[in-house]
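What you see is the complex with one protein chain gone and the rest in place.
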Amino acid sequence: MASKTFYAVIAGVGAGTGRSVALRFSKSYPVVLLARKPESYNDVVAEIKAAGGEAIGISADTADPAAVAAAFATIKKEFPDKKLAAAIYNVGAGRAIKPFLELEPKDFDDSLAGNARGLFNFAKNTLPQLEASVSDAPHPPSLIITGATASVRGSARFAVFAAGKFAVRALGQSLAREYGPKGVHVSHVIVDGVIDIPRTQGYTVNDGKPDGKISADAIADSYWHLHTQHRSGFTQELDLRPYVEKF
Amino acid sequence: MASKTFYAVIAGVGAGTGRSVALRFSKSYPVVLLARKPESYNDVVAEIKAAGGEAIGISADTADPAAVAAAFATIKKEFPDKKLAAAIYNVGAGRAIKPFLELEPKDFDDSLAGNARGLFNFAKNTLPQLEASVSDAPHPPSLIITGATASVRGSARFAVFAAGKFAVRALGQSLAREYGPKGVHVSHVIVDGVIDIPRTQGYTVNDGKPDGKISADAIADSYWHLHTQHRSGFTQELDLRPYVEKF
Amino acid sequence: MASKTFYAVIAGVGAGTGRSVALRFSKSYPVVLLARKPESYNDVVAEIKAAGGEAIGISADTADPAAVAAAFATIKKEFPDKKLAAAIYNVGAGRAIKPFLELEPKDFDDSLAGNARGLFNFAKNTLPQLEASVSDAPHPPSLIITGATASVRGSARFAVFAAGKFAVRALGQSLAREYGPKGVHVSHVIVDGVIDIPRTQGYTVNDGKPDGKISADAIADSYWHLHTQHRSGFTQELDLRPYVEKF
Partner (left out) sequence: MASKTFYAVIAGVGAGTGRSVALRFSKSYPVVLLARKPESYNDVVAEIKAAGGEAIGISADTADPAAVAAAFATIKKEFPDKKLAAAIYNVGAGRAIKPFLELEPKDFDDSLAGNARGLFNFAKNTLPQLEASVSDAPHPPSLIITGATASVRGSARFAVFAAGKFAVRALGQSLAREYGPKGVHVSHVIVDGVIDIPRTQGYTVNDGKPDGKISADAIADSYWHLHTQHRSGFTQELDLRPYVEKF
């Protein structure tokens, strides 16, 4: 049965990981879905409602501090009495993967803003709420962050994408160290492989072997596990990759 | 309901993590508990049986190849028709923590044998069985390895203990890369903190704050999550630490 | 004897590491010193000239693409026939170290721009020149980047500073992988400790033990070693810390 008192918010909802995470968390909490455009979350909101859950979608560019603040003001109006149980940051942006000399300053700025500044803004709005839930939430209030291979490896041609993802990981580590002792669980997940979503249907990876792309539902299961970990045993970082992935 | 066809084996069972893991996995599988002495596992076997589970204990020093082979021959006799679903290596040994010049060659040998050679022997006996279960096991067959802070950090005075734990991690990584593509999930867990077990009752850690020691049941929950991960999203390594732990 | 054909450029020159690096490289090359304000490099330019070296200072904010391009246009005018042997990026900025909720979006932007976008701009202008020097430079042309503890560790209160430094490290790794095979040596140095410079004279670190702060000249010696490494044995990353530093 879903909580009446607590809600979850997922930033970066489209047809992939964000959708699966929203569906998974909607089994226990009303959920708020954030995306830049309504067409990204409308179907997911409908899907959750059809399954008996509660969901609202709000348009916001997480890279923009004012837009994020406005989104959370809307949430406050929609859910005046609810407290925040879980915040998932699943935003990825600025994915210009090119030889370095072809990259423009705008590519750099887009990656840093879209990936890391977005998390900065999202964390500013969610951490105080998560901290306020520590005493009575059903599980330790959680900020869970989606990372990628490029979070820990700067490959050739990935200069700006890796810069954005490394910066996200730095924020996550720092927030884990500051907010862990307050009882808030901040966790970073290195998704090391291609996710099996509509956008990647045409990709052949891992020689086309079955389950060679990561199931978005599998990611959601691990996020839910992170959220439900006992505070005496928080995971700060884990990796997720297909059994056939080279690493 | 527990499987009739599959079993799990846990090496390194005493009153702590091994017990919690055995209890957790016994909800789904008959379990075999290995320890050097019967007094380490007898109570846990009884506890599992009292709860309606199936368990047998076998004495073996995992550092000794012949003893491990003999233990698995016994298992074969006890469970002639069962296949292996999960193998947990939770052995820690040779914990001489001293200034380097006070360490003896025997301390080095004990740490390497007790930690890493034990895993070598355990993996030799379990990986072929795990691989044989890939096609029909309820979850991807799993080898889960307990690590420690010293698995990734050679602190002053920890020379031989860290050498043993680093070597365990090396084996785990290598086996993950060799057996992942065969469908076997090899995972390494960095337990970064003091575990809340009878032996540590008197320790004051993290200023005595509540849940400042890691709950062995919390560790067991994460091991079970690792075991049940979909093969498209295996975790190779995660850390576990109390929310108040400095890191 | 200093080269007539090649020059070195050091971004981020003040009274500390930049000065020592400039002095060290000026023994072999004419050097160009970049800093936001002339008062940062004027004394160093004078010091190098007094020692018989050749040096020019140029004011530029490395975070600003146009300013960096203008600086390199000036260099082209000053040194029309010289080729680039070594580029050192020693810029650090945006050092707001505070509880996360006291950090402003501006702090985030300043750290990312001052640290990482500065390197992006500097690399755009220097890598093509370095590549053009591969065939005839006395040592493999080098881009050497100053990092910090926060390049590999997101400590509590260091969210934005670590984000900037992680992003720098990502760029460095990616550029090393792209430009190494072209013969350009890209190296990242983790300076893990307080540097012994005028600004830190009053700090007591490592219990005030002698040499408990890192000598800027020692840093410069390691940079020079990196520059002179044979191309069959490039170092991508090294750490530097006082013998008494805890790590």
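Things to note:
By written order: A, B and C. Residues from 1 in each chain.
Quick note on the criterion: a contact is a pair of C-beta atoms (placed from the backbone, for glycine too) under 8 Å apart; a residue touches a chain by one contact, two chains touch by 3 or more.
Small disclaimer: the values here were computed from a predicted structure and weren't measured.
Of the chains on view, those touched by the hidden chain across the whole complex are B, C. When the whole complex is considered, the residue among C:Ser59, C:Thr74, C:Ser155 or C:Gln236 that touches the unshown chain is C:Gln236.
Of B:Val9, B:Ala55, B:Leu171 or B:Leu226, it is B:Leu171 that touches the chain left out of the display. Where chain B meets the missing chain, the touching residues are 65, 99-101, 103, 105, 108-109, 112, 116-117, 120-121, 123-124, 127-128, 150, 153-160, 162-179.
Residues touching the missing chain, restricted to chain C, are 140, 177, 180-181, 183, 185, 193, 196, 211-215, 217-219, 221-222, 225, 228-245, 247 (touch as defined at the top).
Rule of thumb we're sticking to: only the chains that are shown with their structure count from here on.
Look at the contact of chain A with chain C and you find the same residues on each copy: over half of the numbers used there are shared. In the Cα superposition of chain B onto chain C, the rotation angle, rounded to steps of 5, is 180 degrees. One finds 31 Å separating the Cα centroids of chain A and chain B.
In this assembly, the C-alpha centroid of chain B lies 46 Å from the C-alpha centroid of chain C. Centroids built from CA atoms put chain C at 34 Å from chain A.
Multi-chain contact residues of chain C (touching two or more other chains) are absent.
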